[in-house]
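The structure's right below; bear with me while I get my questions together.
Of the protein chains in this complex, all but one are displayed in their positions.
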Amino acid sequence: MKYTVNTYKLIQKTQLAKGIFDFCIYCPEIAETAVCGQFINVKAEGFFLRRPISICGIDRRNGTLRIVFEVRGKGTLALSKLNTGDMMDITGPLGGGHFTMLSPDKKAVIVGGGIGNPPLVPLALHYGKNATVISGFRNESAVILQSDFAKNGADVILCTDDGSAGRKGFVTDALAERLDAGECDIIYACGPMVMLERIAKAAKLHGIPCEISLEERMGCGVGGCLVCACRISRNGSEEYLHVCKDGPVFNANEVIFND
Amino acid sequence: MKYTVNTYKLIQKTQLAKGIFDFCIYCPEIAETAVCGQFINVKAEGFFLRRPISICGIDRRNGTLRIVFEVRGKGTLALSKLNTGDMMDITGPLGGGHFTMLSPDKKAVIVGGGIGNPPLVPLALHYGKNATVISGFRNESAVILQSDFAKNGADVILCTDDGSAGRKGFVTDALAERLDAGECDIIYACGPMVMLERIAKAAKLHGIPCEISLEERMGCGVGGCLVCACRISRNGSEEYLHVCKDGPVFNANEVIFND
Amino acid sequence: MTDRLAVDFCGVRFKNPVIPASGTFGYGREFEEFYPLSTLGGISVKGTTGTKRTGNLPPRIAETPSGCLNSVGLQNPGIDHFIAEELPYLKTKELAVIANIAGSTADEYEEIARKLDSTDVDMIEVNISCPNVKAGGAAFGVSCQGAAEITKIVRSATKKPVMMKLSPNVTDIAEIARACESEGADAVSLINTLLGMRIDIRTRRPVLHNNTGGLSGPAVFPVAVRMVWQVANAVKIPVCGMGGISTWEDAVEMMMAGARIVQVGAAIFADPMAPVKIIDGLSEYCQANDINISEISGTVRPW
Partner (left out) sequence: MTDRLAVDFCGVRFKNPVIPASGTFGYGREFEEFYPLSTLGGISVKGTTGTKRTGNLPPRIAETPSGCLNSVGLQNPGIDHFIAEELPYLKTKELAVIANIAGSTADEYEEIARKLDSTDVDMIEVNISCPNVKAGGAAFGVSCQGAAEITKIVRSATKKPVMMKLSPNVTDIAEIARACESEGADAVSLINTLLGMRIDIRTRRPVLHNNTGGLSGPAVFPVAVRMVWQVANAVKIPVCGMGGISTWEDAVEMMMAGARIVQVGAAIFADPMAPVKIIDGLSEYCQANDINISEISGTVRPW
């Protein structure tokens, strides 16, 4: 059985910024098999559909998973009100497409926008000094995960839209500079669609492989209901694949961005 | 404003018997005006309609109400899982018809069946030594509130269906004996409809005023939706009055029991 | 400030677009123990028939996921009692009074409408969609012909604004709305309840003594939004939207779908303050966005 559904204990809860929470959950079965880029599907009390949340950290030894999420609506608000010791109803690990991990001596550029940053943390840790993390936020008060990214020596470039922290401007500008400045074997990105589209373009331009993590509203979370469709061009033909099963991580070249 | 709707703190929780819980709730506004025989309408998390629960005790000085309820379905099950310190969403005090309190030197016979016992506690306290309480339960393990009834000196006759505690047999038998044995100015009763019907008959036979507390499924709880209908004969004509607004306590003579 | 919430509906001024739905709020008296009736934009009173009715046998309500079924069956004291005892009281309050009426026959509808014509009710809501009575009620509301017939007869019996209340238990609600419009209805209101049933598996009997009942509450909200959207696009007369509204966001959604005013029913059971909270929420919403509430009606942009 690849998937597990069960209730698991929230063992640590931290608030990282206004409306952004960091949960450490004891769920050994899921931690055992989860890989970077996958997600879990979390039940929010009082709501019908589960909420997909990316895995931000996997600690096999301690049997824990880390997730970082932002309050965006009523479901995430309910989740944010859970307390240490509370049980969470979780399905996971989900996602067929996950980040391809190259050898850690390859040069990786990792680009995150806002709440798209959390799933990228394990990548920064993997590539260590060979990673450049470009992470963008609205403003200083929304900045999260900077020390997590830097932990294994990654070069972390912080951008904010208004310049209140780090450089002022978009992550795409910083990405262009980085790609012009030096070697890069792979790009990873997660964040708003417009950002992903620009990054995909830049990667194509430079001929660098690029993997992006997509979001779509979900029903079953495992590939059974076909609601989480995304347009993918593969083997010359266009089709709807599904974020939950074929993704959430896709080869950026294959993703068709809507206009 | 006669009615209040607000969230109030559960300050004490005791389990009286298997599936029967005793809650003490700090709700000064409601305790202030509540009278014996009224009820409150309690929201059970995750359920649409409120659950009506009788007031079992009113402590004006401390601003608290006492309720005693049995787990009968999913809503009361949810309520039973609340813990001391949790907030409860409550409307009250509800009920237009409540128990008529005669002078405490009058002789009152108070008859409760099962979970119909709780609303009768304040009556036993009011009449003290002049009260005879006949309270019936399925068996020993369901017996509750005996010391509460006896607190001010009432004569408490316990009956169980199987004789595992107190006398064996129905409360109606004990009532018949009590009415034959001595004077009685008023009868109060709460419990299953069949029991109430028999008590109403006995009261009529002896020409003793009798007040009974009815149950019916509720919507609004205040008289606005007309769902909680009960058949009442008043001024020579039969009509549907409403348990929430015209009751829950009715003159037993007026209640038309279905066949 | 509060003027941002004012809406003109068929020439009647509602100081805000929030109205307790017929049958869930009696004649309002009981709720004055929670808040002054003048807080509300209007009231749609309990469905009133030609003569007193006792309604159906209890149980009359069953809980359902995010909603409830009811089978009250139009218990009410009759139109004369309403005019003599309830209306004068309501008219001392500052809110629009909508008389909700129902009948077993076309004649009964006519008679009630005629009686109301000479009163000072602000408008008449004609229930042709009650699923809980044997004669009349939904029987008229599920066909264009029936809907048109009752519209015509009520229209001719009164000069008051006439609002036809539609049943959701139909294949094509827009068609029924058009039938009402073509016979001179000034407005339509929708939705009444969806016919449903619950069974007590222990006793193997329907929970409701009437076997079936009308579903309302949040569960039906998406159906109501869809129907309001379809009807608003099908007729020119204004639409009063209801069905499952329980928050101000729901009210905004219903108005964006095409409603000019809204009614709030079963949500009152879960929280008697619901209408007031919705009004407060709408007020803040209008201020925050610097708009009048009437501007949002029908502004949804379909894909």
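Letters A, B and C mark the chains in the order given here, with residues in each chain numbered from 1 onward.
As a working rule, a contact is a pair of C-beta atoms (placed from the backbone, for glycine too) under 8 Å apart; a residue touches a chain by one contact, two chains touch by 3 or more.
Keep in mind it's a predicted model, so treat the numbers as computed, not measured.
Can you pull out the displayed chains that the omitted chain is in contact with?
A, C
From the listed residues C:F140, C:W229 or C:F269, report the one that touches the chain absent from this view.
C:W229
Using the touch definition up top, pick the residue from A:V109, A:C210 or A:C228 that touches the left-out chain.
A:C228
Need a quick check: the contact residues on chain C for the chain that isn't drawn.
Looking at chain C, the ones touching the missing chain are residues 57, 62, 64-67, 69, 142-143, 169-171, 194-199, 201, 204-206, 209-212, 215, 217-223, 225-226, 229, 244, 249, 252-253, 256-257, 299-303.
Can you list, in ascending order, the chain A residues touching the missing chain?
1-3, 5, 43, 47-50, 75, 89, 91, 216-230, 239-240, 245
Keep this in mind: only the chains that are shown with their structure count from here on.
Select the chain at the greatest separation from chain C, using centres from the mean of Cα atoms.
Comparing chain centres, A lies farthest from chain C.
Find me the chain with the mean Cα position closest to the mean of all the protein Cα atoms on display.
C
Please tell me the distance, in whole Å, between the geometric centres of chain B and chain C computed from their C-alpha atoms.
Between these chains, centre-to-centre, one finds 36 Å.
Quick check: how many Å separate the C-alpha centres of chain A and chain B?
Centre-to-centre distance between chain A and chain B: 56 Å.
What are the residues of chain B that contact at least two other chains?
Residues: none.
Would you please write down the residue numbers of chain C that are in contact with two or more other chains?
none
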